[in-house]
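Left out: one protein chain. Kept in place: all the others.
Going in written order, the chains are labelled A and B, and every chain counts its residues from 1.
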Amino acid sequence: MSDLDVRSVTVPATAPGESMAVELVGDGDFATQDMTLSIGPQHPATHGVLRVVIELDGERIMKATPVIGYMHRGFEKLAEYRDYRQIMALTNRHDWLSGFNNELGVALVAEKMLEMEVPERAQWIRMLIAEWGRILNHLMFTGSFTLELGAITPMFYAFREREDIQHLLESATGGRLHFTYNQVGGLKIDLPKGFLKRSRELSALVRKRLKDYDDLVLGNEIFLARTKHVGSLPPDVALSFGVTGPTLQAAGVAEDSRVTEPYLKYDEVDVPVPVGENGDAFDRFYVLLRRMAASLDIIDQIHDNIPSGPVNQKLPKIVKVPEGECYLRIENPLGQLGYYLVSDGQKNPWRLKMRTPSFSNIAAIPYMLEGVLLPDLIAVLGSVFFVVGDVDR
Amino acid sequence: MPAATGLGLLKGLGVTLKHMLRPAVTQQYPHERPDLAPRTRGVIALMDENCTVCMLCSRECPDWCIYIDSHKEQVPPKNEGGRARTRNVLDRFAIDFALCMYCGICVEVCPFDALFWSPEFEYSTYDIDELLHEKEKLREWMDTVPPPPPLDEGAVQPKEVTDAIDKAEKAREKALAATQAKAAPAEAPAGDGGGAAAAAAAPAPAAAKKEEIHVDDVQIDQETFDKLIAEGQSERMARAKAKAAYVRKEKARIRAEQEAAGGGDAAAESPAAEAPAEAAPEPKQAEVHVEAGEIDQETYDQLIAEGKSERIARSKAKAAYVRKKKAELQGGDDA
Partner (left out) sequence: MTAAEGLLTGLPNVWAQIPFMIGIMLGMAMVVSLVVGYMEHKVMAHQQARLGPMEAGGFHGWAQLVADGIKFVQKEDIIPRNADAKVFSMAPGIALVPALLIFLVIPLGPRVWALDLRSGLFYALAIGSIGAIGLLAGGWASANKFSLIGAIRGVAQLIAYELPLILAAAAVAVQAESLSLVEIVTAQAEFTIQGTTIGIPFIVPQLLGFGIFFTASLAELNRPPFDMPIADSELVFGFLTEYTGIKFAMFLLTEYAGMVAMSALMAVLYLGGWEIWPGLGLPGCEGVGGAMECGLGGTLLGVGVMMGKIMALSFVMVWLRVTYPRLREDQLQKFSWLVLIPLSLLNIAVVAIGKVVF
């Protein structure tokens, strides 16, 4: 231990964000130094290429710094060189777990600038698929969060449900993850025959199966011990970081743009917004599960309300959005997704700024990680639901 | 560790045990084929006869993964003394599936129905270079393209379908007029005229009927299958082609049977009368539109009494209201 007598050692930085000086704690032979551990970019708990540089004293995290950008693909720049149809295929992919909601945002913002009346039927069908997409996304996180806590089984149940839902959506859109079903002014093509019937049946089935997650995970004492009071995020802090979606709702703030600023026909259906109490990992997971049930409630209401009629409008060969600018936000599965579109009247946008929920949500991670134990890092990372593509764009 | 009641732990064990006693959901893929929807975006097939080398697909492709080469060809004038025209001839049409992001824009923009989606998905290779497929291969995939699925009841039918229905409707009217004409002057030689009218009407209903011939339980035409296998085609391709051959044969058989069943005027009438009768009510039902919004109080109370949640009860009661109204409206129409 004699080589540790120095009070401060300099470690050459191997990557941006890594600390340079290492503090030594304790006296003489008992001096210990904090260990810098790089969680990621290749790590099972960061599902993607997020990197969290943590400083550890034993297993206690002294400081955590998320390092992002490993997956920067330049979506905003790419969008400037593509027309609106191509942008829809592109935005499907920044948050690959909520493809339909992303493309919906682009369609809505373009339609708003064109002052276009979208057929009623198209709006209802968009809502139906968007809610199914939300359930798909939440199922994925139900599985991955519990998997990171060591429970392997919910992942497989979640994928069973996802498979059924993807099969349903594939029959209408042709895609399983990247639907590209929207177009400016409506949808590409109407639903196939029997879709609504199958959607009804599936809604009942998934509702029944959601109970398994409650029994398997939510009541489990080990799960409670791992998640209760872990990574608490008070509402004021959450709001100051711009956290949205289930993470904000878990903190007790019932903010949901489907309710506060309804788009499509969300003002004509009853949108339940579940909230948590403490904003801890448990509440976030609880809200996630309840949001699935809420989406199923919405889906059940939609089935009875879809009017008949056309689903799209005759469009010119090249869609040109008039000059101007517009910001529009929608409730993505992970939080609020905003598209800020500036157009100079050409067929491609002059600028398309994306406000993605995952980016704002992980901003709050250092706050939640301070002073927790290493295993709690996993509980926090898993419960602040994010997709790395959505963070880096 | 909180004071564990252990109940949650036991419940969890129950869930996993329950699943163990149930059949698994796994599909044993190579042994068990996935049941893919007709719209599935598996691979892009090319009907090269339809391609006019307009380059729209190539230009619209976000990944620029479609390669097209062509040359111009002089076509001799149709009428003597006319001008010779030039025509584009497709030399190369290739899609690099290593780059393709399966967005479907090319299929969507194609104005001449040359590109189609096929649910075929088994074309993985050992080398990324081999994913560049030329037009011969793309043409082969055309055989695996399924017919588009029928649309939902509430949808606006595409123009092709509505046109066919219109045609059938007109034919029915004509046929009706013809039979009336035939019935009224019984001994008059108008029978000839009626027969001619019916005969004229016959092709249209036959066209409508043709669409209705649907072959369930598609089997494989063994002869075709064997032949193709002998030619060295892949099993999958052979299967798809043999299926198509079977369907063609079956359809021909059904049509022949129908034609054989009735010969003269009466036969021409009966499909004419049936086809529109089936097709016609559909648009009518779509017209009945009820402003939703009110609640059927009776249904609502009943559902609440059954312990349903308020929201469910409300939406169901709404639906009940709409159903009732529609029934009323339709009843009125019929009366």
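Note that in this section a contact is a pair of C-beta atoms (placed from the backbone, for glycine too) under 8 Å apart; a residue touches a chain by one contact, two chains touch by 3 or more.
Computed from a predicted structure; not experimentally measured.
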item: Displayed partners of the chain not shown (whole complex); value: A, B
item: Residue touching the undisplayed chain, where the options are A:Thr142, A:Asn220, A:Asn278 or A:Asn361; value: A:Asn220
item: Touching residues on subunit B - with respect to the absent chain; value: 1, 9, 12-13, 15-17, 19-20, 22, 24-26, 28
item: Subunit A, residues in touch with the chain not shown (by the definition above); value: 35, 37, 43-45, 59, 146-153, 156-157, 160, 216-217, 220, 222-223, 225-226, 373-378
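In this section, only the chains that are shown with their structure count from here on.
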item: Intercentroid distance (Cα basis), subunit B paired with subunit A, Å; value: 35
item: Residue ranges of subunit A touching subunit B (in the complex, touch as defined); value: 82, 85-86, 89-90, 92-93, 121, 153, 157, 160, 163, 167, 170-175, 178, 180, 188-196, 212, 215-225, 228, 270, 272, 297, 300-301, 304-311
item: Touch list for subunit B against partner subunit A, complex; value: 1-2, 4-9, 11-12, 14-16, 19, 25, 36-41, 60, 62, 101-105, 108, 117, 149-156, 286, 289, 292, 311-312, 314-316, 318-319, 322
